[in-house]
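Just one protein chain is left out here, and the rest sit where they should.
Lettered A and B in written order, each chain numbered from 1.
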Amino acid sequence: MDLVQLSKVGVSLGGKPVLRDIDFVLKPGQIMGISGLNGSGKTTLLRILSTLLRIREGSGVVLDANIDSNDVFIVRPLIGMIGHKPALIGELTLHENLLHVARLTGVEEKKVGAVLAVVGLDEASDRRADASSFGMQRRIEVAHLLLTRPRLLLLDEATSGLDSSARDLIAALTERVVGDGGGVVTVSHDQARLAESCDNTMSLTEGRLELVS
Amino acid sequence: MTRIRVLFGVAAAAMAVGLWFALTAPPDTLQGEYSRLINIHVPSLWLAFLAFGLTALGSIMWLWKQKQHWDRLASASAEIGVLFTAIGLFTGMVWGNAVWGRAWDWGDPRLTTTAVMFFVYLGYLALRNAVDDPLVKARRSSVLGAIAVVQVPLVYFSVNLFRTLHQTQSIRPDGSTMPSEMLVAMLINVAAFTILYVALMAARMDIARVEEMSREPGTLAGDAIKAPKLNEVKDV
Partner (left out) sequence: MSFWTQTIEIARIDLRVERRLGDTLRIVLPFAVVALLVFPLALGIELAVISRIGPAVFWALGILFGMQVALRQSVTDSQERRDLHALAGVDPAARFVGRIISGGVLMMVFLLVLFLAMVLLYGPALPEGSWSTMLISSALFSVGLAELGTLAGEVTTGLRNRTALASLIVAPLALPLVIGASQSLEALSRGTGILTWVLLMAVTDLTLAVVGVGLARPLEEATR
């Protein structure tokens, strides 16, 4: 059973078409890379895959949920995303951010300490998120996804601006999701990096997806 | 620490002496026992003026010299000033309720300007609280601290500028209008409160200094960040 199936999907934002006739399939265990210029619609596509953006044309199924229906509310906890900007509550400490997610998703709170140690932030976790560096915030996002164990992982320029250890961490997370039978979609403008790390790559040009490799 | 203990010891002794004089001075014939509140009310507001004056001094000196101890002086003094303004307002309202028949008189600009002064410095403290970075905090609050002091003469001279229910200054260049025993008691309490202020300032500035030092002196912020344990990602 495919993790994602999009058929002739189209979306307009601000009255202007951004994506058109998008056909996309993601299979379990697959890492798909999507490249494109800035403003080509890569983030929009990821938001559709995350079920956070409703489509205007076409149809789609993500993790067995029709993306036009309220079933998306059931599957959202199985989706993990690292977007452009870190999704954290700035006024809370890094530790409190993870505890918050654990309580919302029903994960055991004692796992928070373990994931903090794995991402190397156990001694820095009492810092406020808005007082932490971008790299630290990204690590906490990885820690978040280690807690929630998503089946579908979406990465939007996730490694931009990161040091090698943080990039390795995201690679390890990707491996884990794939190893668990899930799938990964990673978006970047860096085609070369995508070709190295992904099973297949596609290119988003003029609102349309084309297979590259 | 010993210096601060000594200061508090002296302050306690001075307050005890002030209390004795306040309780033994004969009460005012019209105001009765409520007149004794003047031994808290006036010293509290005197202390507030002193404190906010020193906040302004500390602010201006920081802007000039950029040395952290001036900022500590300014903020510690503002905190103490706000506390004693509140005490002054409260005792004033209790006294006013008993003597004028109402806690708050809108016809009295000294009362209103004192309350506004309270909120001005509450705003100063709120500004400090909103900023994390010590340098940015010092810079911004120094500017406000230097400006806010205009409230002090406005409060002090308001009773001269407007015809009000409030008593005009009891001690003027041409002599005092208070009975001598009350005046002595009040002046002793002003002195005692001033010593208390010095003790509180010493303690508060010491705490501020220790707080600054405790923010990981000598360790870099990045030292707490460790390499991730990549081989544990799969099983965590």
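Keep this in mind: a contact is a pair of C-beta atoms (placed from the backbone, for glycine too) under 8 Å apart; a residue touches a chain by one contact, two chains touch by 3 or more.
A quick note: this is a predicted structure, and the numbers were derived from the prediction, not measured.
Between the chain not shown and the residues A:38, A:70 or A:164, the one that touches is A:70.
Residue A:86 is the one among A:86, A:182 or A:207 that touches the chain missing from this view.
Looking at chain A, the residues touching the absent chain are 47, 50, 52-54, 70, 73, 76-77, 79-81, 83, 85-89, 91-92, 96, 100-101, 103-106, 148.
Panel shows chain B; residues 93, 102-107, 112, 115-116, 119, 122-123, 126, 129-130 of it touch the chain omitted from the view.
By our rule, only the chains that are shown with their structure count from here on.
Centre-to-centre spacing of chain A and chain B amounts to 53 Å, using the average Cα coordinate of each chain.
Across the complex, chain A meets chain B through its residues 111, 114-115, 117-124, 127, 131, 135-136, 139, 146, 165-166, 168-169, 172-173, 175-176, 179.
The touching residues of chain B, when paired with chain A in their complex, are 132, 224-230, 232-234, 236.
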